[in-house]
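All protein chains but one are shown at their positions in the complex.
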Amino acid sequence: MTKIKHLGAGTLAFSLLASTAALAEDLKIGMVVTLSGPPAALGQQIVDGFQLALDQKEGQLAGLGVELIVEDDELKPDVALLKANTLIEREEVDFVVGTVFSNMLQAIFKPVVESETFLISPNAGPSTFAGRNCNPYFFATSYQNNQNAEVSGLIANEEGFENVFVMAPNYQAGRDNVDGFRQTFEGTVSDEVFTPLGHQDFSAELARISTSGSDAIFTFMPGGMGVRLVNQFDEAGLSETMRFMSVFTTDETTLPGQKDAAVGFLAAGSWAPDLPNEANAAFVAAFEEAYGYIPGSYAMQAYDTANLIESALAATGGDMSDKDAVRDALRAADFTSVRGDFSFNNNHYPVQDFHKLEIVKREDGQFHTSFVRTVAEDYADSFHAECDM
Amino acid sequence: MLEIRHLSKSFGALRVSDDISLALGPNECHAIIGPNGAGKTTLIHQISGVLRSDAGEVRLGGRDVTGLTVWQRVQAGLGRTFQITSILPSFSVLENVAIAAQAKAGGSMRFFAPAARDAALNDAAAAVLTRVGLADRMEARAADLSHGELRLLELAIALAARPKVLLLDEPMAGLGRTESAALIDLLAELRAEVPMLLVEHDMDAVFRLADRLSVLVDGRIIASGPPAEVRDDPGARAAYLGAEA
Amino acid sequence: MARDRMIGAAIFATLLALPLLLPLVGADYLMGLLIKAMLLAIAAISLDLIIGQGGMVSLGHAAFIGVGAYTAAIALESGIEEILILLALTLAVTALVALITGALALRTSGVYFLMITLAFGQMIYFTFTSLAAYGGDDGLTLWSLATLFGSDVVQNGEGLYFFVLATLLATWAGVHRIGLSRFGRVLRAARDNPQRAEVMGYPITRYRLVAYVIAACIAGVSGLLMMQYAEFVSPAIATWQRSGDLIVAVVLGGLGTRNGALLGAFFIVLMEEILSSLLHEWRLIYGPLLVILVLYAKGGLADLMAPRAKGAG
Partner (left out) sequence: MSLTLFLILCLNGLQYGLLLFLIAAGLTLVFGVMGFINLAHGVQYMVGAYLIFAFTGLTGSFALALPLSLLAALAIGLLLEYAVFRHLYARPHLDQVLATFGIIIFLNELAKVLFGPTTLSIETPAFLSGAIQLTEQLRYPVYRLATIGVGLAVAIGLFATISYTRIGMLVRAGSTTPEMVAALGVNVTQLFRVVFGVGAMLAGFAGIIAAPIFAIEPGMGDNILIIAFVVIIIGGVGSIGGAFVAAILVGLIDTLGRSVATDLMSLFFGPSMANQVGPALASMLIYILMAAILVFRPKGLLPAKGVVA
């Protein structure tokens, strides 16, 4: 059976003196995601996507009963670290799945990998751990942060944009995205603005954008920030004079708040709900059935993560004790990704296809990102050569 | 010992000290009398440095102390008492005096030796307390003392720093007849050791203790001289003594 | 007083004995919990020196924890690993920062002192968020930790535990001694009656400043140890809410009492752990609990356990 348990609910701290072995499930998975503040919807999608996979397998992965412990990092590095430590030391989990944001991942990375617990990121893919600092206990099932932006640069070239205004929040993933875009974009970056993470009021930035004389804006504003930006962008009347392209800014977590304001905006990614393949159609249908909203890439990546863990445990026969064997099995990525082709590179980041996406309104009035065409095939990140795994 | 030249102080348009000058010789007791609001306490505050003067000069033993802060004047030898008792209520009586003695002895930036067991300080404090007649109340908490005892403690704290000049701001305030008499005896004894500037309403005390007497009215000294002389001064009588009589 | 001392002795005896018992029941995490409580206690005791003994209510004390942690972290990143050198650096930097901010802050008193220390605390906090090279808002993971004479005993587990315990004991005893010393009683005299203390001949601002700097240095040391324990620093260590937590510990335990800050800090850490394991929304209980303690337990926890010896350190 599966139960989602919040931080130690029901167990008194000191009762831990007495071993909890009797209560232990076969497999303990700890999850650290952001469930508070503007980007809370992202974390919720990850929880839902992972849970869907578990539910479909009746709470078992490779025959092992799963106890999933979900922790909210509140988008604060110190809280993330505290929660991760609790998972490792108090709960003694077998896997840590997390995080949504790269800066949270950086905070929890050391204690998790040093305790030789496998850390699988269902979303954050900072450059930090893709190159020299790659780690045998770390896997990312999502992407490397720069990649989506690199692909965006390619799309900008195709669209013929000459001057692009670039804006991102000031943290690791924001910087990665800006670097990625600059790497492939051949035109001029007219201005580069970094906002605080969690920024709400974009009126000053919009004034700056309006006078920059750019053809388009490229941005990365996940969660609530994206909702605010797109609505204020539209309200300020800028949609009429320039194009809007982004990553993780107009997606299934933010579109319910952006609605028509975002239709026609461009995006780049490794997946869309209407990506044509059989496994994906089944996943999206099941997800909508279970949770009543269209899944975004976060849910998809979490769903894949659960399937990845199952494939690895199936290969080792449920044995967690031989870490090398578990690692080899994870590396094999012997599962059916709803993205289609999926494999791990030497740095444990994915090699996958990237596509041009566009925001559309579905017949039932809901909004989602829609697959236009594939821009880069079997696309690997640019840091893996520095990793000597 | 103490010399005050042309001391002035105004609060807005109100001139509370107006060009006050007076001098205090060795072993002399100089009393200042005047009606309420005449500026007596203000003058004490100015001399002790609690209030900054607008103009004028304070000299102690020939040294100009006008620019010094309160604590520097105390260190220079200017002791004072307060009209409204000001002590350390949560400390013991002995400690109140020992802390004052410690300021004189120095070494207050010592962080480790327990001060309560410092024999030198305690002995000095005990001697002063014996002198003022509080020997049997040394272990009491200061907050638990009676009013009369508090006035004595106030004096003991001032004495513990072994001042060169003592400024006494109505030491008899609120005391009963017998308590006053005892305190007057004590001050008469002390006068031989330390010159004092005495602000007092109690005329018995003033005429018993004072070598010189100044009458302060509306921030100005209107008469000054030996007590008998001032008593007969018509201006002073009219302004002050007459009103009392 | 004797009972006071016994309670202190009992706490330290327990802390000394626990690591010997813990491996038997296998709870590493409990040891971590105790380290956290001890680190908070060190900072709280230092704050008690200025609030309890000095009467200066600072709402920016956590900033000094931050200064200590960041000084040590930056030194570590530049290759200085010996903990005793780090300690010296931490003390020097926190003392300097405290000397400058304290000299300005002590021109005010009462509520204004509270606000100006808050202002300086926030300035220091925002300085940390701007240290882009050391992680900015995101904080910094420390891949190498401090060593003691080249050995890694103080990096985790029992070694770190005993190192922190020794620091706590030294802090507790040291602050207590300061309270009883010549310096300490001048400080308390200035708290009780600043004008009187000045007319006794004491430059009280100077004494307060010295106390402020000492307290900051101790907080800085706790910051260094927090960094060593968490293997991570972020500006969150210096938020005003953290300063608030410290005040809670000090007041809850009992102001200016020998064991107050110690009890308060342990109470907070353990209460948080117990409540949070009982109920995810534990703050719903914790908040009202604080209010009730303020309204009904005026002398703090130390008062509940031993009658308060007024005015004594």
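For reference, chains read A, B and C in written order, and residue numbers begin at 1 within each chain.
Criterion: a residue touches a chain if its C-beta (ideal position, glycine included) is under 8 Å from a C-beta of that chain, and two chains touch if they have at least 3 such contacts.
What you see is a predicted model, and the numbers here were worked out from it, not measured in a lab.
Asker: Which chains here touch the chain that is missing from view?
Answerer: A, C
Asker: From the list C:15, C:118 or C:301, pick the residue that touches the absent chain.
Answerer: Counting the whole complex, the residue in contact with the absent chain is C:118.
Asker: Touching the left-out chain: which of A:48, A:72, A:215 or A:252?
Answerer: A:72
Asker: Just the residue numbers, please: which parts of chain A touch the chain that's not shown?
Answerer: Residues touching the hidden chain, for chain A, are 35-38, 40-41, 44, 72, 74, 170, 175, 178, 192-196, 200-201, 203-204, 206-208, 210-211, 224, 227-228, 232, 235-238, 241, 257.
Asker: Since one chain isn't shown, list which residues of chain C touch it in the complete complex.
Answerer: Per the touch rule, chain C residues meeting the hidden chain are 51, 57, 59, 104, 107-108, 110-112, 114-116, 118-120, 122-123, 126-127, 129-132, 136, 240-241, 244, 247-248, 251-252, 255, 281, 283-284, 286-291, 294-295, 298.
The criterion applied here is as follows: only the chains that are shown with their structure count from here on.
Asker: Using the contact definition from the top, classify how the chains connect: line, ring, star, complete or other.
Answerer: line
Asker: Indicate, using Cα centroids, the chain positioned nearest the centre of all protein chains shown.
Answerer: Located nearest the centre of all protein C-alpha atoms is chain C.
Asker: Using only Cα atoms to place each chain's centre, name the chain farthest from chain A.
Answerer: Between chain A and every other chain, the largest centroid distance is to B.
Asker: Express in whole angstrom the distance between the two chain centres, defined as the mean CA positions of chain B and chain C.
Answerer: Centres of chain B and chain C (C-alpha means) sit 43 Å apart.
Asker: From the C-alpha centre of chain A to that of chain B, how far is it in Å?
Answerer: 78
Asker: Roughly how many whole angstrom separate the Cα centroids of chain A and chain C?
Answerer: Spacing between the chain centres: roughly 39 Å.
Asker: Where in chain C do residues touch at least two different other chains?
Answerer: none
Asker: Hunt down the residues of chain A that sit against at least two other chains at once, touch-wise.
Answerer: As it turns out, chain A has no residue touching two or more other chains.
Asker: Inside the complex, what are the residues of chain C that reach chain A?
Answerer: 25-30, 32-33, 135-139, 141-143, 230-232, 234, 236-237, 270, 273-274, 276-280
Asker: Going by the contact rule set out above, which residues of chain A touch chain C in the complex?
Answerer: On the chain A side, the touching residues are 6-14, 16-19, 76-79, 81, 85-86, 89-90, 103, 106-107, 109-111, 170-172, 196-197.
Asker: With touch defined as at the start, can you tell me which chain B residues reach chain C in the complex?
Answerer: So the residues of chain B touching chain C come out as 48, 50, 69-72, 74-75, 80, 82, 86-91, 95, 99-100, 102-104, 107-116, 118, 141, 157, 161.
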